[in-house]
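With one protein chain held back, the other chains of the complex are shown just where they sit.
By written order: A and B. Residues from 1 in each chain.
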Amino acid sequence: MGESLLTTHRLSNHFGMVCTARDLDLTFERGVLTSIIGPNGAGKSTLVNLITGHLPVQAGVIRFQGRDITRLPIHERVRMGICRSFQIVNVFPELTVAQNVMIPVLARTGRSWRPLRSLSRETEAMRETEAMLAKVSLLPERDTPANALSHGDLRLLEVGVALAAAPTLLFLDEPTAGMNPVERVRLLDNIRQLAREGRTTFVVVEHDMDVVFSLSERIIVLHRGEILCDGTPGQVRSDGKVREVYLGDDVSDLFRYREE
Amino acid sequence: MQSLVHVCLAGLSNGMFIWLVASGLTLIFGVLGVLNFAHGSFYMLGAYCCFTVLSHLGAGYWAGLLLGPLAVCAAGYVVERFFLRHVYRIALPYQLLLTFAFVLIFDNLVKIVWGGGALSPPQLTFLGGSIPILGRKYPVYNLFIIAMGPAVALGLHLLLERTWYGKIIRAASSDREMSSAIGVRVPTLFTGVFVFGTWLGALGGGLAVPYVGLLTPGMGETIIIEAFIVAVIGGLGSLKGAFVGALVIGVMSAFGTRFFPTFDMFLIFILMAGVLLVRPQGLFGATR
Partner (left out) sequence: MSAGYRNAAAAAAVLLALCAVPFLAGKFTTYLAIRIMLLGIFAVGYNLLLGQTGLLSFGHGAFYAAGAYGLGLFGVHVSNNPLLGVAAGVAAAVLLALLVGYLCVRHTEIYFAMLTLAFGMMVFSLVWNAREITGGDDGLIGIVRAPVSIFGMARMPIGKDSQFYFFVLFFFALSVWAAHRIRHSPFGLALSGIRENARRSEFAGVPVRRYRLAVFVVSGAFAGLAGSLEALLESNARPFMAHWTHSAEPVLVSLLGGLSSLAGPLVGSAIFVAMREIIQRFTENWMLGFGIVLLVIIMGFRGGVTGTLSALFRKAPARERG
């Protein structure tokens, strides 16, 4: 605890006239499960996109474990240990579940660059793939093509593919969107379990306050590209500015957890 | 000085001619997002249909220019309505290959109907002949082409910017789903635009009859490459870009033929590759 994994310094971005990130200075520490919340358009996805390399940085610096990664291409960041899952399911549709997960496993272990070696010989990778599938409760579906999965299973696969890159820091963008309560509980339990194992630090972007308050040790509240509040769930709940912004939104959700 | 002026004139007429052919291709790509390989075939069909009206029906060139392209519109309608429409949503290679299949079909149909040899249209009476410019003779028809270029450009501009129909087209090309949601019958609109683009291509073919002077079944293939290059350099989907690109290519090609005869084709491809490498959206294209 306390080791700083990733820091951003004056990270900024704008689309034309709209400022989606304004001088963001943030630090993510190892082992601290963080949530990023905020109303629509607050810049949550933009922040994730900038850090993971999906969006090129217009201004500011990003450092990961001391190294400047601001201009690093996406696959290099993944190799260093930063990964993400997507809000809209973004997997490999015609490949099987096992193949979906094997791609990042092979890439990570440096074994993808082998044109004449038979895939069936990659026993180590297959073992890791099956272990990963078990972690997200998808092992029974290993030979199903991704485009034949149910929505809930797809979202599990979405997280599974991201986890398979064995990231040190993993950004989950609205992982429970569109899930029914049973599926949601299953995914959250998986995430909690994995967070406890300690190898991956999770940062979750979420709209659902249940998820946010039951899962996180730290909450960052964004509003119009700026940090409105950054602290423990208790601190965020009692923050006046947060109440102001959320007035008219689901304030009741926020206050439901007052007793916890 | 005289040769310089004539080279420039050649460049202008070349350029405007290519613009006329490329305008339809660009319009179709800009609105439908489809790169129509068969556009060259529609050009060729326009030329052949015009020729038929002109020589077999004896109706004269202007009737040919009017009726020929209209006949080709029927082919364009069939292609879009019954084939292309069904492949918009699948991967790009299939769309390109579909239009390519039509290239094969139309090119060979032309050979069957009109024979595989070259056809020579009769001389034009009105707008035929040449006038002396700076001492050297220059075909009057080429001046007509040079005038037609900006005329069509202006016409398209007015259509797209000033008419209600044009607004709908622009809306549908930038946001298909939204336009559909507000009631625009997008499929019908797309068919309309495709047929209009086909008409422009066929019109180019009709205009080619006195300009190029010779009709061959391969004429579509050569022109389509030039139209592609123009569209790419100008910016795929940008009519303004296609106009400028055509001028550039036309003039470059004329200078190339005059001063570097062996490598003029090569120069043009280098230009296209160069533009794509440095500014892939073309001169006026939108950044994706």
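Things to note:
Here is the rule we use: a contact is a pair of C-beta atoms (placed from the backbone, for glycine too) under 8 Å apart; a residue touches a chain by one contact, two chains touch by 3 or more.
Everything numeric in this text was worked out from a predicted model, so none of it was measured.
Put simply, the hidden chain is in touch with A, B once you look at the whole complex.
Contact with the chain that does not appear here is found for just one residue of B:61, B:228 or B:243, B:228. Checked against the full complex, the candidates B:87, B:159 or B:252 give a single residue touching the omitted chain, namely B:87. Of the listed residues A:71, A:114 or A:127, the one in contact with the hidden chain in the full complex is A:114.
Of the candidate positions A:37, A:57 or A:162, contact with the hidden chain is made by A:162. Of B:109, B:159, B:186 or B:283, it is B:109 that touches the chain left out of the display. One chain is missing from the display, and on chain A it is touched by residues 52-53, 73-75, 78-79, 83-84, 86, 90-95, 99, 102-104, 106-108, 111-120, 122, 125, 161-162, 164-165. On the side of chain B, the interface with the absent chain consists of residues 35, 83, 86-87, 90-94, 96-98, 100-105, 107-109, 111-112, 116, 221, 225, 228-229, 232, 236, 262-263, 265-266, 269-270, 272-273, 276-277, 280, using the contact rule stated above.
FYI, only the chains that are shown with their structure count from here on.
Centroid to centroid, with C-alpha atoms defining each point, chain A and chain B lie 49 Å apart.
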